[in-house]
Structure formats: C-alpha cells, structure tokens
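Encoded as structure tokens, here's the structure I'll be asking about.
With one protein chain held back, the other chains of the complex are shown just where they sit.
Order as written gives the chain letters A, B and C; numbering starts at 1 within each chain.
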Amino acid sequence: MPKLDDVVQEIAHDMRQRHDRGEVATYIPELARVDVNSFGIAVIDADGHVAAAGDSDTPFSVQSITKVFTLTLALGMIGDRLWKRVGREPSGSPFNSIVQLENERGIPRNPFINAGAIAVTDVILSGHEPRVALGEILRFLRFLAEDPSIVIDEAVAASEQRTGFRNRALANYMKSFGVLENPVDYTLGVYFHHCAIAMSCRQLATAGRFLAHLGRNPATGHSVVQPERARRINAIMLTCGHYDGSGEFAYRVGLPGKSGVGGGILAIAPGKASIAVWSPGLDSAGNSHLGRIALEQLTRRMGWSIFG
Amino acid sequence: MPKLDDVVQEIAHDMRQRHDRGEVATYIPELARVDVNSFGIAVIDADGHVAAAGDSDTPFSVQSITKVFTLTLALGMIGDRLWKRVGREPSGSPFNSIVQLENERGIPRNPFINAGAIAVTDVILSGHEPRVALGEILRFLRFLAEDPSIVIDEAVAASEQRTGFRNRALANYMKSFGVLENPVDYTLGVYFHHCAIAMSCRQLATAGRFLAHLGRNPATGHSVVQPERARRINAIMLTCGHYDGSGEFAYRVGLPGKSGVGGGILAIAPGKASIAVWSPGLDSAGNSHLGRIALEQLTRRMGWSIFG
Amino acid sequence: MPKLDDVVQEIAHDMRQRHDRGEVATYIPELARVDVNSFGIAVIDADGHVAAAGDSDTPFSVQSITKVFTLTLALGMIGDRLWKRVGREPSGSPFNSIVQLENERGIPRNPFINAGAIAVTDVILSGHEPRVALGEILRFLRFLAEDPSIVIDEAVAASEQRTGFRNRALANYMKSFGVLENPVDYTLGVYFHHCAIAMSCRQLATAGRFLAHLGRNPATGHSVVQPERARRINAIMLTCGHYDGSGEFAYRVGLPGKSGVGGGILAIAPGKASIAVWSPGLDSAGNSHLGRIALEQLTRRMGWSIFG
Partner (left out) sequence: MPKLDDVVQEIAHDMRQRHDRGEVATYIPELARVDVNSFGIAVIDADGHVAAAGDSDTPFSVQSITKVFTLTLALGMIGDRLWKRVGREPSGSPFNSIVQLENERGIPRNPFINAGAIAVTDVILSGHEPRVALGEILRFLRFLAEDPSIVIDEAVAASEQRTGFRNRALANYMKSFGVLENPVDYTLGVYFHHCAIAMSCRQLATAGRFLAHLGRNPATGHSVVQPERARRINAIMLTCGHYDGSGEFAYRVGLPGKSGVGGGILAIAPGKASIAVWSPGLDSAGNSHLGRIALEQLTRRMGWSIFG
C-alpha cells in the first residue's frame, strides 16, 4: 500500500501540470473569475490524519455539495417522511431539467438535482423565517467542519438570486403541485444562500467524516446520524451525486461523491477516508474535470474503490 | 458477526412465510405459470463455502441477469470500444423505454436496459451465425458456473420470439441509427435465446464469483477479467442493475446487483461473497419483491453493504 | 339556408336542456362559483346583424381568448420579428406544459399556449410600466368591442396572481433562456390582468369582427390589420386555438377559434360572421364542452365550415 501523503502530493503535482482543465462556470461573475489553475485536495483518514496539497485551505463556493448536508439535516428533522416529497432514483437528466417534474407530478427524482434540493430546503424551512433556517444550516456545517469561521459568500448569493430564473421556474413548478409548503421566495432565498457557502477542501473533508465512519465523527465521537442512514446517504451520493455523469463517476472513481458547480467534489471511502478536491474547470456534465481525475487516481492507488 | 449459514436459513424461513410476494410476470405463459411461492437463495463466500436454502437448486429463467455476462463477454471481445455503442449512465426510465433512444440518436443509456443489452448482443454476434454466438454465451456461462448442464429453455425462447414486439421495436430503432451491425433478426434471435437460459441460484452465484474477487474465481484460480474491469462491471450493476429501481436497490441493499424478470437477482459483496436469490413475484419496477427484501436482510445482518 | 336567428335560438334552447355540461374550472374561487348552467351565444354577420340568445350580455372571464387580441397588438408593434420569440406550430401538449420549452430552448411553440402568450405580453410591455401596457390592451379591446365599459375583474386577477405558480414557472423558465426582456413580475402582472378581463358574448363577437372581414370592421370601416395578417391570425387560431384539442375543434367545428378556461370561445367564419359562445363547463382538454357543441351545430346548419 503506498503512503497516502505521497499519493496526495503526487496527484496534486500531476494536476498542477495538466492543460485539460475543463471550463469554469460562467453563469455568475463571482464563479467566472475564479482562477482555472486552482487545485486543492484534502484527505482525512480514519485516524484523523490529514493529507493535503495544493490550494487545500482556500475557500471556494461549495454550491451543490451542501445538498449532502441539507439532506442529512432534513432527514434528521422529518425522517423517512422526506421521501414523500422527493425520490431517490437517478434522473437520467441534466441538473436543472424540468421535464422530469412534469412527468412525475412535481416530485423531484432525488435530493441532489436542483429541484430535489429545493424541496429539501423547503422541509428545513418548515414555517420558520429564512434567516433562522439558514442559521441552522450554517451552524450544522460549522459543527461538522469543526470550524466556526465558515460563512456565506454574500456576493455569490446575491448573484444567484438575481439570475436564478431556472431554479425559480423549478420552485414555482413544484409549488404548483403542492410539493413546496413555504412561500417560493423564502425557500429559494435559503437555497441560494446555502449554495453560496464557501469552504476549503480541508473544511469540507472534515465535514464529511461522519459519512465515512458509520455516521459518527471518529475524532469527536459525536454521532451525527445512525449507521444505516450514513450508508443510505452514501448510496444516494453514488447513484445521484453527479447529475447525468453519476454513472461515469461510479465507473471511474468507484466512491460515493457529490460535486458542485464551483468545482468541488466531496467523496467518501467508507471506513477509510473523507476526501475533498477542488478544481474549478468543469466537464460537459457540470462536474469538476480534474477533480474527478484526481479522485480516480487516488482510489486506484489507495485501493479504495467500493467495488472490489 | 452472525454465522452466514444461520442467516441464510433464517431469511429463507422468513421469506417462505410472507404474503406480500409481488406479481409473477405474465407476458409469456412460461413465466406466468411459475409458482409464486418459490424462494431460493445461495451465497458463496470467499472460501468457496456455499450457504443455500429453499429452492436453491431449481433452475429458473434468468432473463436480464445474463446481461451481466454478455457485457463481460463483449468487453472481452472489443474492450472499451464497446462504449461507443452503449452508454453507462442510469436511464431514469423503465427497462423497455424507447424515448431515451430518440433523444440520444439510438445509443442506449447502459448495457442493462433491454436496448443496451441488444446492442451488446450485436457486438458478440459480430458477423457470426446466431447459433455460434449463442454457443459462445452458453459455453461462457457453463464455464463460470462450473456446470456443463446449463441449457436454454427453448419454450421460453420461442415465446419471447413470438411476443417480443417491444424488443423488436427497440432493435429496429437502433438499427435505423446504425447502432446495430448485424441483421436485426439475427441479433434478436441471440438475445431472446440468452435471456431464456435457465439457472439455479447455486449456478448463478457460482457464475458471479469473479465479480466478487477482482475478476478471478478463487476456487479455480481462473482470471476472467482484470481487477479494474470487475470493479467497473460492479459499478454499472450498482447504478443501472435494477432499471428504474436502481436507486432504491442501492439505498436499501447497498450491493451491486442485477435483476431479471424471472424473479432472480445476482448480487455481489466485493471481497466477501457472490449471492443469488430467486422469488418470482415482482414489484412495480419489475424487480423481484422478496428477492430485494432478502438481500436487504442479508446485507444488514452480515454487514456487507459497500457504503459503510 | 336556414335563418340565422332561428338557428341561434334553437341552439340556445337545445343547450339549455343538456345535462352533459362538463366541469367548471376550479383552480380559483372566482371561476369555481360561476353557474354551470349559464349559456350565451352571439353571432354578428357581415351586415352587422346580431343574432343572440341566452346569457349573451353577461360578462364572463375571457381568460385565454385575450391571447388573440394581444397577438394582434404585438404583431402591430413589432411585426414578423415576433416570430423570433414564439413559434406557430401546434404544440401537441396541454396548455401549460413546460416540457416543450426545455426541448426548444425556451421558445414557446405558439402564441396561444400560456408560455407563448406570456412571451407576447412581454413584447407588448417592452420596457413600459405594467399599467401602461395593460391600459393599451384594455383600450384596444374597448375599441374593437365598441364598448368603453369593458373592465378587468380585479378579484380574478388577484386570484391568478396568488395561485399562478405554473405560469410563474413558465415565465421564469423562458427568462432563463433570455426569451423575456422585462422583469418576470411585470410581464406576469400584465398577463394575469389581461386574462382577467370580463366580456359578454356580444362584446366578444364584436371585437372579433375584423378577423372575419379581412382585417377591417365592416361597421366602422376601421382597418385593424392588413388582410394577410387577419388570414394568418385565423390560421393560427385553427391550428393552435384549443390547446391539445385543436385538431378535434377543426375536425368537428371547422372554423378558426380560440377558447378560454372561463368557458368562452371566439370563432370566426371568414367573410360570414364573428361568433362568441359561453358555457362554463369544460371538457378534458380545458375547452368549453357545450360551447364546442353549439359551434358544431351552428357551422353545420349554416354551412359555414371553411373546409367545404
């Protein structure tokens, strides 16, 4: 077995030099101006040892990766009743498709496409003021990441609010079927803000540890969720975590993972490690191009694939 | 850790007594007349120990489960060029949907929906006579199952030929896009016949061992595929193995698996075991109802989930 | 040739007595409480003679029928450039489908489905204040109907605003593709209000006269549009005027027409008459059930079908 630190350094070195970096998201200026050459990686093993390289302490916009944590939070609030409002099947469609909603009476296919994450946000909101719900999400992430300095990038949130017409369409569409319970603007406000949370690879990998270790953070001993629930969240990450590139990620990387349009990916090697990578260039399915390649190398060299 | 034999016996006992058995497939008489009360299970662990219970030696129509083996065979023949003719993303659609083909120029989403398996069969056929290709598939299965007595149920094959209009539509549709290279009737002939192969749980679990052990049958030492390929086939089974119920299977069972409309499921616990269950009653997604529940119990009690 | 007045009286008499009246729209209380037994008809022939019967002077919510007049207005403002923002093909979908928009990059199929009418409203708005655009639409309708008393039913408009999530989804969706130029709330505000205009059959039939007579109101001599444009608006009414029941209306009635969910239908017998009927019970495609039957009788008895 190669040494994790060496592998991580070598991967970071290799990624720094590659020219095929994908395309940085351009739909809001805050994301468009991120340096495409950024690359960070942080891996926390079962003993709490952190192997990190590159821009592993630079905060970036986690975007859809928060969907993992809002799902965890909503399951904690209403348990399996959540599955009446969102499915758990891969969608076979891009992240922002509305076609599926029309065919299935407004019930999003899974909590990791935009529509599904909006429905999950609506559950967390559940009649509270948006800032209360947002506070709860932020507190949860700071707790998991063991870092009270995590904040929302307000400029990103404002840009998303201003330009998020497609998400607004999804939310109103679900509202028309009664799938959302709160005022659309409230739910979307919370959604746009939690997508705008900025975290570093180190923070993100720390926050994901409970998923690698049967629902419990082995450092603090805090149980976040029951083991069964941790497994199930991992299962949804594997089948649905990369939009219409989920099959590809499972095939190449072989780990549960969740990507964000900011170029981050959180991946879980059950029993072994929690991993975060960041490279802002995206592939055609909207997932970090080098992030996926780095994870593919890491899993192969460490023998961490869950598939054998 | 509970003893495997005890767990398997208890699961079989429990399954025998349940009344919610799903509905037996009725589209051909040969499947319709199978006894809904049948239940079999066979688990072969890394040491080659077999834990079996119920109708574990009764042959049943494996149907779509052969798709795992034809995929393996086709990858052995043309390697990754296969992926030009079939994708590897979950479909988000029923097993026999044709909509996806229209939207993606005749390229099936993955090798485990009908259209994809027909395309894979076309690769295996590759200019040969249908009976030659069929002979090869049968030989491969007998070799993997270590049992030369495995045969095709000709009555099932004839019924499928006679009534398989939807598969005929899929095949002609792909042919119109140039995705199939052989005469449609040849490809379909082989397809209908390999779906009609009859195997017992014991035979099926034996045939799947290479997927649980890095591509190699630990009993015989025969390497069937490279470790990387075994992992990747497992990944596709996990994301696509149960049609539009693949997410559900991953969520509840947490193992790569492939179901057939005959009520069988092959599941792989990497490094641990190859598992076959059979219960002919199906759920609404066309997967064995009790088969899935039995696997859910087995994984939970043995701690075999790949997700933690 | 039977006498028009007799035919109209007999039809109204027949319609009064029928029990198959369809279902009144219930999505807002203002429409739900309309008496399902209402029936009105008004026919204005080329000489300006009005044959009317039943509740022909009772104002009802014209809803989608205003789409004919907003289309006329928008064509007057920007001419054929309008067709860059909306198509003119039948949709093969329900009135509020969003699937088509996803497949065709946010361009609605025609100006008579909701999405198309919202795009047309956006053209009329063109940077003005909503109340200015709304004033223009109202002025145009009063001018065409030769009746300054026509008003917006503010209770209906307020209800639509409050519950119109699906239209809000459509508008935001188009906005995400850049098809709408004004703030979504402005465009929707105008849209919801012009759908809430209340008119009687007599007013509506008067307003439609220019379409029956080559673009000119024969009574006043006012030219509203060029003859070519009148023909073309009629063509769109025929192919698209009844949502996914357009083929049925053409088949049975044989006249260009436009229905509204309030139960009204405006129909045009070119060269012969402008016709308005009202019966609030709808069929499964959302068109007035008795309204269509009344028009079928009228066309057959008067020999007015455009198809021979």
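The definition used in the following text is that a contact is a pair of C-beta atoms (placed from the backbone, for glycine too) under 8 Å apart; a residue touches a chain by one contact, two chains touch by 3 or more.
Quick caveat: nothing in here was measured; it's all calculated off a predicted structure.
Colleague: For the unseen chain, which displayed partners does it touch in the full complex?
Modeller: Across all of the complex, the chain we cannot see touches B, C.
Colleague: For the chain left out of this view, which of C:C240, C:I275 or C:L298 touches it?
Modeller: Of these options, the touching residue for the absent chain is C:C240.
Colleague: Using the document's definition of touch, tell me which of B:R21, B:K175, B:H193 or B:R232 contacts the absent chain.
Modeller: Only one of B:R21, B:K175, B:H193 or B:R232 touches the chain omitted from view, namely B:K175.
Colleague: Given that one chain is not shown, which residue among C:E89, C:E154 or C:D185 touches it?
Modeller: The one listed residue touching the chain not shown is C:E89.
Colleague: Counting contacts across the full complex, list the positions on subunit B that touch the omitted chain.
Modeller: Those residues of subunit B that touch the unshown chain are 97-99, 101-103, 165-166, 168-173, 175-176, 184.
Colleague: Since one chain has been left out of the picture, which residues of subunit C touch it in the full complex?
Modeller: 87-93, 100, 109-110, 211-214, 227-228, 230-232, 234-236, 238-240, 244-248, 250-251, 254, 256, 270-271, 300, 305-308
As a working rule, only the chains that are shown with their structure count from here on.
Colleague: Connecting every touching chain pair, does the picture come out as line, ring, star, complete or other?
Modeller: Looks like a simple chain-to-chain line, open at both ends.
Colleague: Rounded to the nearest 5 degrees, how far is subunit B rotated relative to subunit C when their C-alpha atoms are superposed?
Modeller: 180
Colleague: Could you name the chain whose Cα mean is nearest to the mean of all protein Cα atoms here?
Modeller: Nearest to the common C-alpha centre lies chain A.
Colleague: Would you mind pulling out the distance in Å between where the CA atoms of subunit A average out and where those of subunit B do?
Modeller: Once rounded, the distance between the two centres reads 32 Å.
Colleague: In whole angstrom, how far does the Cα centroid of subunit B sit from the Cα centroid of subunit C?
Modeller: The mean C-alpha positions of subunit B and subunit C differ by 55 Å.
Colleague: At least two partner chains per residue is the criterion; list those residues in subunit C.
Modeller: Within subunit C, no residue contacts more than one other chain.
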